[in-house]
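With one protein chain removed, the remaining protein chains of the complex are shown where they sit.
Chain naming follows the written order as A and B, and within any one chain the residues start at number 1.
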Amino acid sequence: MDAPTADRSSPLKAFAIGLPLAYSLAFFVLPLAFLVLLGFFVVEDFQVVPALSLENYLDIAQHLFAQSNYALAIAQSLWVSLTTAFFAVLLCYPMVLAIVYLAPPTRHRLLLLLAVAPFWSSYVLRLFSWQLLLAKKGIINSALAWAGLEDLQFSLIYTQIATRIGLIHYLSPILIVVLYVTVANIDRDLIQAARDLGATRWQAFRRVILPMSRTGLVVSGSFAAIVSFGDVLSGALLGGGAGTSILGSVPLFSNMIMTEYASSTNLPRTSALAMILVLVMILMLAAGTALAERNKIDAG
Amino acid sequence: MLAGGGAPPAVDLELRGIAKSFGDFTALERVDLSIERGEFVAIMGPSGCGKTTLLRIVAGLESMSSGQLLLRGHDISALPVHKRSTRLVWQNFALFPHLDVRRNIAFGLTLGRHDKAAVRAKVEQIAELVQLGPFLDRRIGQLSGGQKQRVAIARALVTEPEILLLDEPLSALDAHLRIRMQSEMKRLQQRLGLSFLYVTHNQSEAFAMADRVVVMNKGRIEQVGPPEEIYTRPRTHFVAEFVGNNNIFDGKVVDVQAGLVKVQCADGIISAATDGRPPGRGSTVSLVVQADKVSSRPSGVPAENSLGAVLSGREFTGSQVIYHLETAHGVEVKMVAQEPFGQAERAGINTTMQLYWSPADTVILRPNIVPSVENIPGRRSYVALGT
Partner (left out) sequence: MQADRDGWAWRVAGRAYMAVGYLFLVLPIATMIVFSFQKGQFASIPGQGWTFQWYGKLLEDGALLEALGNSLIVSPLAATGACVLGFLAAYAAHRFRFRGRGAFSVLLVLPILIPPLILGVAFLGLLSRIGLQGQLLSVILTHMVVVLAPAMAVIQLRLGQMPSALEEAAWDLGATELQSLYKVVLPFALPGIAGGWLLAFTFSFDEFIIAWFVSGFEQTLPVAVYAYIVGSIDPSLNAIGSIVFALSMLSLIGVELLLFPLFLSRSKSVN
């Protein structure tokens, strides 16, 4: 549609588009572009030299399996994020099913609000609380001792299991909301039809609800995996920086980048590492999208 | 199109060759129109005919691809919307929800420097005129549809525009209210002596209020004239189909004599009265007969037309009954019953009936390639003769 005459001579148009665009270019595109570029610079005598070279990446490749062992860190991150995503979805999905199918519709808004409640406190501080809860002599263990159940005591802190707990707690609010939208959109009539045809509840779930949730599940799972991969806080505060998992006491890749930055003065090198992180995340995104496409169900 | 008689009237609005295209799509094809001071002109047509686009071009909300727009003699073609002294009244009122009635009405007056007391007086004066006096301090959400429409009109009028543009302003109101508002609006317009350009898709509304009616179709003006003329003397095929209840018969002229044109149609010969320039023998024409000129009883008029048809349906519209019939060759005919309990009433579906009407009530349309004010040179259209 053609622009109204008022649009033709509109200085407001230039300003309204220009200002946000300029800001985004200056403070978003530019830094990111610079980050990519920085990965190709080197540091000589404590000065960043803007000379393009692959030195950083070669250096990282050298240390991939030796010394800093980046490969293992990446593996650890992949392992933790994928399992986190799996369990997060596994735990949130029944929750959403319970909300949608057990709770009266008038309560849904309230229940969703409560699910989002953790969002109301700071992530860092929540992790501090988890520390208190999961510590060796923390709240849960001391409560178990007090109740005479010493045998049930565990030592979760500084393992990647603790990291996962922190991440799942962080992701739950978003996952619940996203999955709620998916499940709530499943036509009730379909379920009623299945029941009418003689399906038990379990069958109705497996044959109707689950297939129709597939896309939503894949999407939220991918989202959870990608966010987990890029997260630093849970790994640092609950995982202790190099939390133990079945892969051993290996730090997460994201934590490794943070420590590298804190300990060394080689920003170009840290940037190169960050670019590798981005690369893996893009690959995860591509895989997730491909998976989601394959699982798309036509409602019609 | 100037009205006759007296001193030459002042022309308020003149559209010269207004055309508008959106990419490949032509919304308006060279529209020419003049509106005189104090005239109520209604533009009528099916959806998509371009009437709203035309109105918005006059208001300045759409640009035109070519043409000229003159308001009281001044060329406003390039003038931006906020500088024009046209005012638009919207179908959905477009009232500002965060302002009360008073401030809505005063909006146009409070944009620059203004005398608060003078503005207040003007607002109250216009509110009295549209009977909104007691509602001035209400919020928009508290008003009924009819009241909102009045606020919209008041808001436009208080700025003393040179012409008022209305885009289906009564469409959002219910039927009863609409009819009441029609007469109120007409009275208001006459009292103010202000030109109104009024877009509607509702025929009875256009006929009830307008001094002249413009019928548009596919971006072109089909016919312009007083309501009676549009109704009884359609000039194009489209107008004949669109306005009122008309029957159309196509055929070839076989004989012309003594003011009577005989046309061979699918179901027989139909006679039409003519004076002026009758079409030549052998030319293709369309004949238009109003449904309420058709009767099931002969009236004995010389050369009265007669046609046999089968009754296929009856339509009760409250004020009249419309009979739908079909001839042996499948031509649809409509008849409006003149006597509620006449012969037609007693006839059942699928009965064959004989229909009668006078040649004087038969309008001739024929293809015309003679250029005239309504036609684009070279464009073929059906134009009535003998009018």
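Here is the rule we use: a contact is a pair of C-beta atoms (placed from the backbone, for glycine too) under 8 Å apart; a residue touches a chain by one contact, two chains touch by 3 or more.
Because the structure is a prediction, the values reported are computed rather than measured.
Novice: Write down which of A:H63, A:R201 or A:R294 is the residue touching the left-out chain.
Specialist: A:R201
Novice: Touching the left-out chain: which of B:I140, B:L166 or B:V294?
Specialist: B:I140
Novice: Which residue numbers on subunit B touch the omitted chain?
Specialist: Here the touching residues of subunit B are 59-61, 81-84, 86-88, 90, 92-98, 107-108, 111, 140-141, 155-156, 159.
Novice: Can you list, in ascending order, the subunit A residues touching the missing chain?
Specialist: The missing chain touches subunit A at positions 1, 3-4, 6-7, 10, 12-13, 15-17, 19-21, 23-24, 27-32, 34-35, 38, 91, 94-95, 97-99, 101-103, 109, 113-115, 117-133, 135, 137-139, 142-143, 146, 169, 172-173, 201, 227, 229-233, 236-237, 254, 257-258, 261, 267, 270-271, 274, 277-278, 281.
Criterion: only the chains that are shown with their structure count from here on.
Novice: Distance from the CA centroid of subunit A to that of subunit B, rounded to the nearest Å?
Specialist: 63
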